[in-house]
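Removed from the display is one protein chain of the complex; every other protein chain stays in position.
And then chain A:
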Amino acid sequence: MTPQTRFSGGFTDAPVQAAHAFRAAMTVMARPGEIRQLVGATPPEGLSVAAGTLLLTLSDPDTGVYLAGAADSPAVRQWLTFHTGAPLVPAAQADFAVGLWQDLMPLEQYRIGTPEYPDRSATLIVECGVLHQSGATLRGPGIRDTARLALPDVAALQANSDLYPLGCDFFFTCGDTVAALPRSTRIEPKG
């Protein structure tokens, strides 16, 4: 077992692994509440497999990445810079932000898009201890009737969805699994 260095842990077959990773990411973003496996990268300590794979799939020199809390280590910085070339930026400029929920807060510091260009908003990759389909009730695009997903802070995420069509979008990562919550989803605390 070789020690993790900044050079290892990337995709071994980028076109194919990134394609599979994107399909998982797209599926969960299109179906809030669904949980999918997301593998391919072997990121250094501080990033889950799913979060590392998402960053390799979506970030590049055109996207600013904000590393929050434990994710902001020299090992992660070097690994991400080597594999993606993504500039590391403050939260207010980030296209992608990654870290634990409490480290990523407050939500108000991220870009939410503009009325003419709501797509110019941040996507938060929230590292979670567990991912399970219980807790808050979700309704909206991508959901037949209702879906359930355990969310880190229902009130803050409700406030985000109240901004629709502005707002941030979220991936929740845990180990090698991922779920997502777009801004279009309406949230009720208990089902």
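Please note the rule applied: contacts are C-beta pairs under 8 Å (C-beta built on N, C-alpha and C of every residue); 3 or more make two chains touch, one makes a residue touch a chain; residues count from 1.
The rule is short, and it goes like this: contacts and distances are computed from a predicted model.
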Given the options "ABC transporter permease", "Alpha-D-ribose 1-methylphosphonate 5-phosphate C-P lyase", "DNA repair exonuclease" or "SHS2 domain-containing protein", which would UniProt use as the protein name of the unshown chain? "Alpha-D-ribose 1-methylphosphonate 5-phosphate C-P lyase"
Full-complex touch with the removed chain, picking from A:G9, A:G99 or A:G142, is A:G142
So one chain is hidden, and I want to know which residue out of A:R31, A:R77 or A:R148 touches that hidden chain in the complete assembly. A:R31
Pick out the residues on chain A that sit against the missing chain. 14-16, 18-20, 22-23, 25-27, 29-31, 57-60, 62-63, 95, 115-119, 121, 123, 140-144, 164-165, 169, 182-184
